[in-house]
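The complex appears here minus one protein chain, its other protein chains still in place.
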């Protein structure tokens, strides 16, 4: 997106004066109009939510599910040997709120059925909220060109007052066209791609939490960590799964490795799996 | 929406004369055209219905289901102890017509199956009516730009008569563009966001009535108020539910609290639950 | 729709000369083009069908199902007492072809299963035909602006021949714009709202015939007229049903009333139920 | 469609010179562009297929299923009396390839289950091919205006070179607008209505073959021709079915009539049923 801006900017600078393209009133008509209309259509809270959700997802966009599988695997083995209470303090350091809450429920000794329905409920709710956020960004992209056009028509009407002066006519038209430019740019370079981005990211996000849910339920069921690992592997795309399985084919699992991971797991949470493996190899 | 209007207005005032942008005939072409065409497409009654439904929903837009749970809970306990007749007079003061009618049917001793099918029937009907209202507002947004364009083309044709006089040409064009401006503004700043708003509000409205239905059926079944409360909690979003449950974890329910609520319940009906709790704490 | 026309007309008359806006060739391009293209897409018969169906539905747009319930109720009681043959002559006077045919089949002694499948078949066919008619009107609305544009481009090309004469240029452009005006008006003020209207009316129409079917089957089954009445009541919207039931709560049914209805039923067929009740009260 | 062309033509001739509207390069840009892009999107074979399928369906657009029922009925009776081999030579003269192949399979002594799955397979394949043909014509209608616009923009750019000469400007603009005119005309007067037409015709075509399939399976099952006739009648629209049944109510079937049909059946294949009946009455 930054590249796109630079490109359009350089095209402008290359051919003329940047100052020509800056107009506070045009900016206010488009952005102010879009914001206020979106607040009417949804609500201020939901609008804020959409943008917060976008930035949070952008920050954590590098989701590598294999790292999560390794960490969950390590925790499951620990719980199996030493019991749930052994990880009570660690749970506080889990970054993902869904996983942290899930483990808390397990610590509280919640029944499997209740836990299952609560986690499902939270998953559905997250999904609905994210879909709404995507829809809000998309409707901002829909409103943008309309406000661009409103501003241009207002500018045209103002310009047509001074029609006898051909020079000022040109400048009036230029200013009138600015809101159309802003409306089109906001729609196509900001709101639309970001809405698409959030849609893609939210899909990955939901997949991750579905994997977490499968893992939590497996731990409550006191299943063998190996079975849990296999269930989690189903959520990987085939190529990543193949890579993961090939790695463990060569490097059979050992207790030593598990301990190394436990020492540093807080730093691994948002690392890619490649980094984790490399780090373990050197460390 | 008011903000949006102010913004566009200020943009106009900032740059020129407001009088330029007021034209009764342009206004009549757009609004008159949209209204009459909508009346043909639907009917006068349905059009009126759509707007009445919009304003009613806007008035009651601050739906807090937790308040309703508290009130229903209080009523259910009262009915359980003292029987249905003890609340006969209170029922008249319930604002929501669906809930009031439902209680009336219970008072009349209606069978559970009949009651269930009648309430379902009313719910479906409300849903269908609201969807139609949303559709009417959306189709008004669709027709607006078309009438804006019709007015502009009429204006252009009139203007082209006087083409030899360049000055009047400018003013003629300005007037012709006004209907386009009006059509775009009505569509994007009024009809479209209000249609979206009604869609969102009607969803909440339907959820509330589904919760009421679950409560009424539970009372007819003479279930324990606790079970009824749990059923109603399913309709809350997880975060609100967690807050509600956390509150009752700390403040265990007591008879005293119930009576306090009963005294003031008429004022609580449209209050947020936070206010209700605060009011009980101070009162 | 008439109001919409008047409005646009008055806007024109208010500002200029009506003669400016009349052009036979523009009218022919738009209407002729739309009609011929629709005939290609569907067929002449289906196009005629769509408009016939529209006008028939507009004529009978005041459907009040409660009147039908009263009349069917009266017939069912008569048939129960005196047998099907007693109403043989009356059947000829039923206006709705679906109901008349249905009764004929009953008179012919058709089996319930055969009757049921024939009536279902006819219902489905009516539904399919009506959907097609709605689609035809909607596609006429889609084609209109295209032919408006074709005419305008033709007009522009013709106008550009005389570009050295600026005065005739204005008039040429005005004429060229007329087809755009016609195309937009036909689409948004005629075809689109009428298509929407037919859609709404056909829904009511189908509901009415579904109710008739339920009644006919009930009569063949020799069910008690009360049961038939209840089945028919399910097709009413809740508010109308409540009104109907409240009325019979106060005015219990009597033989006298039935006879009064029988005397005048031919005139009641398309009356609203309010009128029927008022007429019985005075008569 | 021919009428539509005549109309637009006469509008042009009425107002100016036809030569103005003919431009080989505009024609090539629009048609050439649309064709080559469609070939990329689909393939040359599929494009040819779409048009062949359109013309074949237009040629046989007067499908009267009642004629087919009479002919199949006659064949079924013949087969029942004299065996399948008696019609071996007649089968070669059946025009519809689906029916002809079906009878061939029966002659070859194919099992019912195999036959059923093969016929279903062919039906599905026909349906898929026809849907693709409809889609190809529709996508040609989508591409047309785009190439019209491309041509116009090219023309505008060329024209703007000679901006100092106002007279040639007009003619340049006229030529530039021609491709827009062509693009709009091709889309709205050719591709779109033909796509809709093919969609409607293919529906009838599929219905006919489904009826054939039911008949073939019935013959293999050695069912009574009367049962086969009833199964085929289900594929008729109610009005046609009523007419057919009313006819045979009055004219009971006789051996003589069957022979008359057998003599001339080759000529009857694409006739309307009314003609067939009239012909039998006179002959």
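Should a chain be cited, it is by its letter among A, B, C and D, assigned in written order, with residues numbered from 1 in that chain.
Rule of thumb we're sticking to: contacts are C-beta pairs under 8 Å (C-beta built on N, C-alpha and C of every residue); 3 or more make two chains touch, one makes a residue touch a chain.
Keep in mind the model is a prediction, meaning the values are calculated, not measured.
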{"item": "Omitted chain - touching chains that are shown", "value": "A, D"}
{"item": "Per the touch definition above, residue among D:63, D:110, D:154 or D:242 touching the missing chain", "value": "D:154"}
{"item": "Touch with the omitted chain, as defined above, among D:20, D:37, D:91 or D:233", "value": "D:37"}
{"item": "Interface with the undisplayed chain - residues on chain D", "value": "25, 28-29, 32-33, 36-43, 118, 121-122, 125, 139, 143, 146-147, 149-151, 153-158, 160-164"}
{"item": "Interface with the unshown chain - residue positions in chain A", "value": "1, 3-4, 7-8, 11-12, 14-17, 20-21, 166-167, 169-171, 173-174, 177-178, 180-181, 184-185, 187-189, 192-194, 196-197, 200, 237-238"}
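Going forward, only the chains that are shown with their structure count from here on.
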{"item": "Set of chains whose contacts include both chain C and chain A", "value": "B"}
{"item": "Superposition rotation for chain C onto chain D, Cα-based, multiple of 5°", "value": "70"}
{"item": "Separation of chain B from chain C, taking each centre as the mean of its C-alpha atoms, in whole Å", "value": "31"}
{"item": "For chain B, residues that touch 2 or more chains besides their own", "value": "none"}
{"item": "Graph class of chain-chain contacts, one of line, ring, star, complete, other", "value": "line"}
